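Yeah, one chain of the complex is gone here, protein chain that is, but the others are all in their spots.
The chains carry the letters A and B, assigned in the order they are written, with residues numbered from 1 in each.
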Amino acid sequence: MEKVKSIGIDAGSTTLKIVGVEEEGKILFSVIEDADPKIEEQTDKLLGELRNNYDIENSKIVATGYGSNLIKADKKVTEITCHAKGIYEYFKTGGTAVDIGGQDNKVILISKNGKVVDFIMNDKCASGTGRFLENTSWRLKISTEKMAELAISSDNEVKISSTCAVFAESEVISQLSRGQKLEHVIKGLHRAMVKRITSMVYAIGFNPPLMLSGGVAKNKAVAQMLEEELGEKPLIPENPQIMGAFGAALIGLSE
Amino acid sequence: MLHIDIPSRKEVIEKAKSEGKKIAAIYPIHYPRELFRSFNIQPIEVWGPPKTDTKKANAHLQSYICSVVQSGLAFYLEKQLDIADIIAVPHSCDSLQGLGSIFKDFINPKHELITIYLPREKNKENVEFLSNELKRIYKQLSEFCGFSPSSEKLMEEIKKEEEIDEIVDKLYRIRENLPLSSRGFYAILRSREYLSPDEFKSKLEYILLHASKGRLKKTGVVFSGLLPEPMEIFDIIDEMDCFVAMDDMACCMRRVYGKGNSDDPFERMAERIVNGPPDPTKGNSFNERFGFLKSLIEISGAKGIVFYNVKFCEPEYFYHPILKEKLSKAGIKSLIIETDINEPISQQTITRIKAFTEMLRENEQ
Partner (left out) sequence: MNLRDSIKYLFSYKIAGETFIKLNTKKAFKNFKPPKSWRTDILAPPLKTGVYTKEIIAKHYLEGRYVNGVKPVAWVTSGAPIEILKALGFYILYPENHGALCGARKAALEISEEAEKKGYSMDICSYARTDIGSILSKKTPVGKLPKPDLLLCCTNICQTVLYWYRVLAEYYKVPLIVIDTPFVYDEAKEHDIEYVKKQLEASIDVSEMVAKKSLSFTKLKEIVKLSKMAAELWLEIMSSNKNIPSPISVFDQFIHMAPIVEKRGDAVTVDFYSKMLKEIKERIKNGIGAVKNEKKRVLWDNLPIWYKIKFLSEFLAEHGVSVVASTYTNAWGELAPMMDIERPIESMARTYTYPILNRGTGHKLKTMEMMVKEFDLDGAILHSDRSCKPYSVGQVDQRLKLLNELGAAALLLEADHNDPRAFSDEQSKSRLKAFVEMME
């Protein structure tokens, strides 16, 4: 059985992520599951399953994310520090890390030597977060993946001016009922979201390269539009959702 | 850690009443405590209070008015100020201006209502104006109380306040030698909002006695904004092995005035306020504010600044972008957080504070 040196657990608002690394920081396993309200039981269960295949008896555990308070861990660190660490070690470069999660966005400036220089998070509202697209996706009964495809293929867009996730949803409906084409409206919706994110990036002072993480990083429309707005092709890790947990695991190595 | 008992606002009010004093409920920010005290009036400040149910304020205010004004009004509407004889509303910003005006024109409290206009900018005309404004209030209080305190009495009260300001200043400078948590330290400083000068002074002297040579081995931050509410915000900072080493808050440091020069009591009170520390509601220049913040960092050895902003507070908002830039050029890290004093601290805010302290410490290494 492979020996796991350190485990990072990222208990986010929508998903739970666990990453295990060996001494050198190489990823041995990663697990992603929808977050259960009983986070503690859920992590215990997952760790129990991992025990069948890995030696985690002496692993350090570092927890991060909203649910981290409920998890037994050797150390607790914020998502900001973890994401920065994960992204930096993954790409081996400083720059601007943008994490677009289900309920919040973070923009982190990382220095050449991997330190957090500055960061911002969105306000309490869900403006510009994954929730922005999800609300509409539920309402229209179209998956977010499909919505992204529509947005990319659309040659035109309808301006959605609302930045509030709830209002934007009703604006989408009212545009559609006015006879606007679905793909145009959907593209406008993506644009509104991307604009919120870019304004955060500008607010902190954009320093390339742009590195994406979080579930929404997989959304091709968002990535493409971010490139249009910022004039920089974003770097996207193979598995963008686990960057926080990966960073947490790495932090465990130096404990 | 040192423990100091602080009486509650309620206890203080009851005691003052039993001593025959009148009570003045005073809204934020600047006013001369000494003027009220010479009339045997106990000023009790109304900063919020936090965690108030502001439903009732909706009968008078739109939702885009800050939570300090919302809860201040709701508190009155809940009859919590009925015990006071006087309500005073300093003119600190557009929203408090509106509050004072609504009180006068629509709510008509049975209390004696006093408004105080705060002149902007620092200059001769302003001192002269404010001293006239204070004379006007003196007249109003004389009529209300039925007597006029002498200049000597006024001077006596002014000197008391000046002496206290001096001690507070000293405590700030030896903050890291004081065995007090952030919450503990500020609970005492903020008791000035309602304690009598003698009682407050005795608390300060008690702390001074316990100052030690040993230093708090923690990372310091400067806290800037209107007020630290909800106060649990300080616990989060302390939990991260940090402490609030200095502040630039309206309820504390921004009202630690220097000594006046004039022998005329009104002019002296005016000088103190006009020449006091920079404050966005006074419209101070960026250089003044930046210089002041930098000096706070230098004096305290703090590593960063937390701007803790009440949502919808325009005076503060306008300064943030340029201040943040100036600070960053000077190598000082800062964080802006938005708060509603009536809501519990959000998980987001906790994460931000924690990440900020992690960042400060990482960069310290």
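FYI, contacts are C-beta pairs under 8 Å (C-beta built on N, C-alpha and C of every residue); 3 or more make two chains touch, one makes a residue touch a chain.
Values in this document were obtained by computation on a predicted structure and should not be read as measured data.
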item: Residue in contact with the excluded chain [from B:52, B:67 or B:95]; value: B:95
item: Candidate in contact with the missing chain, chosen from B:28, B:43 or B:119; value: B:119
item: Among B:45, B:85 or B:133, residue touching the chain not depicted; value: B:133
item: Contacts of chain B with the absent chain, listed as residue ranges; value: 58-62, 64-65, 91, 93-95, 97-102, 104-106, 115, 117, 119-121, 125-126, 128-129, 132-133, 136, 280-281, 283-286, 311-312, 314-315, 317-322, 324, 336
item: Those residues of chain A which, in the complete complex, touch the missing chain; value: 161-163, 167, 170, 174, 195, 198-199, 202-203
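One rule holds in what follows: only the chains that are shown with their structure count from here on.
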item: Cα-centroid distance, chain A relative to chain B, in whole angstrom; value: 40
item: Residues of chain A defined as touching chain B within the complex; value: 66, 77-81, 104, 115-119, 121, 123-124
item: Interface residues, chain B side, partner chain A - complex; value: 328, 333, 338, 346-348, 351-352, 354-356, 358-359, 362-363
